[in-house]
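Missing here is one protein chain; the remaining ones are kept as they sit in the complex.
To keep things simple, chains are lettered A, B and C as they appear, and every chain counts its residues starting from 1.
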Amino acid sequence: MAQQGSIITDEMKKQIGVKGVPTVLEVEKGLIRMMAEALDDPNPLWQDEEYAEKSKYGGIIAPPALLCCARAGTGRGVQMKSPFPRALAGGDEVEYLKPLKAGDVITSVSHIAEYNEREGKRGPMLFTTIETTYKNQRDEVVAISRSTFISY
Amino acid sequence: MAKQLYYEDVEEGMEIPPLVKNPTTQQLVKWAGASGDYYQIHYDKDFAQSTGLPGVIAHGRLKSSFLAQLMTDWIGEGGTLKKISVQHRGMDLAGEQMTCKGRVTRKYIENGEHLVECEIWTENPRGEKTAPGSAIVSLLSRGGKS
Amino acid sequence: MTEGSAITDELRSMIGMATEPVIMEVERGAIRRYADAIGDPNPLFSDVEYARNSRYGEVICPPGFFGWPLKRGGMMELLGTIGGALFRAGVPRILDGGVDYEFFLPIRAGDILTSHGKFADFREREGRTGKMLFITMETTYLNQNGDLVAKARSTLIAL
Partner (left out) sequence: MAKKQLYYEDVEVGTEVTPLAKVATTQMLVKWAGGSGDFNPLHFEDSFAASQGVDSPIVHGALKRAWLGHLMTDWIGDGGFLKKLACQYRGMDYPRKMKTITDPQEGETWWCRGTVTKKYVEDDQHIVECDIWVENAKGEKTTPGSATVVLPFKKAKS
């Protein structure tokens, strides 16, 4: 029998806004280097201490990619539930408010921001959006990300 | 944390409590990231086979690290690992269980240090020693304590 | 075997080849990732509070970890040079033959090490499947006080 109602249950709705596990990420030079290497991005701001000191940042900064990933705790501890077996990353949106400097200690917390359902080519699909806020050691928000997961 | 081992607890011939490891491809990929060794024989099956290997194999250095863990777990925080030597003789395929074992071969006091020498090795499920080696540790002494 | 001797000549000319001194910073996160990759939950490697109250006073490196070089180069580059020579000579397989470490002092997070690596030696041996080359590399590690903290001697087997 075809499902009449919404696939978004009350139990799932209750998870909206519930904060996940805070994750602490030390923005270390070694990690920045690893990231730059994985990106094949030779930008001296990521790696060249002397160069970076003379730049407007006054020291090494991290490529934007360092946020919004598992290392940065994105999505950690969030109770994502779905009635479907398959899940895909649908997309990300990251707003950068401050540069990320080597030595910063970033604490991130995620929560489910919203659910959407849509009828796809292969049947019903559930879109779950997870929002993560990243703060530095001075309690300044350095970035906010919104990641969408599609399950079907 | 494990309890502290003392020099007086150790006799020649004594076995070190074994440490069991199950290195999956995922663990090898973590190791690649943590160690910076990105040689493809450790995660790319096709590449590994193109060099004549039966499949993806564990990094030798990961095995040495497992053996180092065997020792540091055993000697406790008061002990110090002074020397470890490991030869990579056989290959361990990803996904195969590996058991780290060891045995005390000698105990002696030198320059006031309570030293213990051990033979150590990793063993595959067929009982073959794939990475034999040795280690020297310095242990706390009950006599030296009080 | 002519190609065997060609490799030998090129390698012989490389003996003694040393890396520039490599500065390595020992960072807590890197130590944690390394311990996690071994699957070693020892709190001395990952729990800052715990380590503070231990005799080390700070998180220490698992044996065999010396931090990350600040710049590219060092041993990986030297190995790349040797590996490249072997590849060109049609020796595609290089295996880690083993390692000897000697530890003199604990390495703590926050230490800055300087490593000196060199291509120490090589020898040839007739193996089951033909000629095998054993390449020995040596590295010494000094800390920020100039004290020797560790020595490593590693063997690569090319076949």
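Just so we're on the same page, a contact is a pair of C-beta atoms (placed from the backbone, for glycine too) under 8 Å apart; a residue touches a chain by one contact, two chains touch by 3 or more.
Computed from a predicted structure; not experimentally measured.
Visitor: Touched by the hidden chain, which of the shown chains?
Guide: Missing chain, whole complex, touching shown chains: A, B, C.
Visitor: What subunit B residues would touch the chain not displayed?
Guide: 25-26, 29-30, 32-34, 38-40, 43-47
Visitor: Which residue numbers on subunit A touch the omitted chain?
Guide: 31, 34-35, 37-41, 43-45, 48, 51, 55-57, 63-66, 68-71, 86, 88-97, 99, 148
Visitor: For subunit C, enumerate the residues touching the unshown chain of the complex.
Guide: Counting over the whole complex, subunit C touches the hidden chain at residues 33, 80, 83-84, 87, 92.
In the analysis below, only the chains that are shown with their structure count from here on.
Visitor: Could you give the separation in Å between the centres of subunit A and subunit C, each centre being the mean of its C-alpha atoms?
Guide: 34
Visitor: Give the residues of subunit C touching no fewer than two other chains, as numbers and ranges.
Guide: Touching at least two other chains: 30, 68.
Visitor: Which subunit A residues reach two or more other chains?
Guide: 34
Visitor: In the complex of these two chains, what residues of subunit A are touching subunit C?
Guide: Checking each residue of subunit A against subunit C gives 25-26, 28-31, 33-34, 47, 49.
Visitor: Where on subunit C does subunit A make contact in their complex?
Guide: 25, 27-30, 67-68, 70-71
Visitor: Would you tell me which residues of subunit C are touching subunit B in their complex?
Guide: That would be residues 30, 33-34, 36-40, 42-44, 54-55, 62-64, 68, 76, 92-103, 106, 155 of subunit C.
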